[in-house]
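In this view, the complex is presented without one of its protein chains, the others remaining in place.
Up next, chain A:
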Amino acid sequence: MSWRSPAWDVLGLDPTTDQTAIRRAYAARLKTIDADRDPEAFIALRDAYDQARVEATWRDEDADYDLLDDDTAFADDAAPLAGANLAPPPDASPPAPARIAARGPWAPLRPEDYDAQVGKLLDMFDRPEDANPWASAAEAEAMLAIWRVLAGDPRLDQMGHFADAEQWFAGLIAQNRPFSDPLVRPVSDFFGWMAAAGEIGQSPAVAFVAQRRRALDFAAALDMPGHPLHRAWVELATPARERSRRGRVRRRDIEQLLKTVRRDFPDLEGNFDGYRVGLWTSKKDRGWVAQIGWWFFIVIAIQLSHLTKCAGDQTPPPAPSFVSIKLENPRVDTDRALESLFADKLDINIVEVQNPDLNRAILAQWQAGRDAGATLADYAESLQALLDKRYRDGLANASIDVLRERQRHELAEARLVRSMGAKICADHLGGETINTSFPLPPAIEEQRKALVARVLLETRPAAKPRPKEMRFAVPPDVIAASATRAGIDRAALVRALRYEGPAEAQCAGRIAFIETVLALPDARAAPLLRAM
C-alpha cells in the first residue's frame, strides 16, 4: 500500500486527479465547519485542499504544471504574440497587387502588420551562437524602430493582451541579454516596470529586466566624467593589455566600486576585466599564520641564495630546492621550520624544556610527515596548522598575564590601524578582514611572534577545558570609565561594543575599552579578558 498524504483523509477522498471532485469535497467539508469560531479547522481544511490540488496535477501525467483547473497561468515563455487574441487570419489568397499598391505609409496598420513586426523582431534575435553578444548601433536602431511600431498597437488597451505582451517582452529581453539592452529602457518605461521595481510579487522576468535597467542606468552614470567613481570604473573596465592607471586611481574608490557592483549590480561585473580586478584585490587575511607563511618562503629563498653565494674552502653542495628536501632529522627540520615562523623567539630546545607536551605533539607531526613522505615545505605547513590550533586552544586556558599581553598587542595594533582611518579600524576591530596590502611594522610583528610563542610554551591542554564564559557582562563603572576615556557617551559606547554605530565611535570606544580593562586589577579584569 503506497503512502498517501493526510490531505486526502481530511477531504475524505481517495487520491484522484479529478479537480472537480476535490473541489466538491472541499465545499462539502467547508459547510460543516465554522471558520470564525474554529479557525484551525479551516486552516487544516484549506491546506489539505491546496495540497490535494497540487498532488492531483502531479499524478496526472498529461497535466502541464497547472495548479488551477482550466485556467492557464501566465507563462513566462517566449510565446509569440500571435495567439488567440488576434483578428481572424487574412484570406488564404494573396491580396491582389492593386490593393498592395494602394496601401501607403499613411494607411493604418492591421493586426497582421503588427504580427509581421513581431516576426521581424524575433528574426533579429535569432542569431548564431558565435555572434557578438552586444548589439551594434544599426541593430539597436532597427530594434527601436520595430518597438515604436509595436507600442502603438491598439490591442494593447486590452488587459489580457497587455498582460501577455508584458510577459512576452520581459521574457524576450531577459533571455537575450546583453543583445536586448537597447530595448530595456523604452520597454520598461512603457510597461511601468520601474515603478513597481522593488516589489516581491513581480514575475522573475520583469524583475530581471528592472534590475538590468538599474544596472544600465548606473553604468551610464559611471561613464560621466563627473562621477566620483568614474576613474575607478574606467580603470577596471579597460582590457588588460592597455595601460593601467594604477597610480592615478585611489584604492578606496576601486574597493567602493567593486563593493557596490557586487552587491547591487552583479551583472555589471561582466564589464570588468578579470585580470585588472585580480590586480587590485588581494587575498583574504587568514591570520598571522598566513602572513608569516609568505615571509617564511621569502626568508627561505634568501637563505638559499646565501648558501649558494657562500664561497670558500668548504663549498657545500648546492642546496637542493627547498620543496624537495626530505625530512631527515626531527630536531633539525623542526628547528628550521620554527626559525622561519618565530625567528629567535621559539626553538625546539626551548620547547623541549618548557612544554614537553607540545614537543611530543610536534614530534608526532614530524613522524607522520616523514611516514607520508612529505617534504620540508609540507611539514612546515602542517606545523603551522598545528601551532595555530594550539595557540587558539591555549588562549582559552591562558593565564591572566598572557591575556593581558594579548590585549596589549591588540591595542597596539588597533592604534596603528586607527591611524589609517576610522572605517578600517572599525572593520578590523569587528573582526572583519582588512586589506593586508599594508605591512605591519616589524616591532608589532615581533610582539606578535613573542606573544604566540609565549602562549604555546606556557599553556598545556588542560584535562578539563575551562568552560567558555557565556556571559559577557560588563560592569557599569567600566563602561562609564571607557566612555569618559573615549570621549563619547555611555549609550554610544555600548553600541560601539556591539559593533554598531558610526565607525569613529566604534574605533575610539573599542580602544578605550581595552585600555580601561587593562588598567583594572586582576580580579576584576579576569572575566572580561577571558571573554574578549
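Worth a mention:
Here is the rule we use: contacts are C-beta pairs under 8 Å (C-beta built on N, C-alpha and C of every residue); 3 or more make two chains touch, one makes a residue touch a chain; residues count from 1.
Assume contacts and distances are computed from a predicted model.
From the set "Aspartyl/glutamyl-tRNA(Asn/Gln) amidotransferase subunit B", "Thioredoxin reductase", "Amino acid/amide ABC transporter membrane protein 1, HAAT family" or "Molecular chaperone HscC", the protein name that UniProt assigns to the chain left out of the figure is "Molecular chaperone HscC". From the options A:Ala137, A:Met159 or A:Met224, the residue with contact to the chain not on display is A:Met159. Interface note: of A:Thr17, A:Ser203, A:Gln256 or A:Gln303, the residue touching the hidden chain in the full complex is A:Ser203. In the full complex, chain A touches the hidden chain at residues 23-24, 27-28, 30-31, 35-36, 39-40, 42-43, 46, 67-68, 70-74, 84, 157-163, 166, 192, 196, 198-201, 203, 259, 262-263, 266, 470-472, 499.
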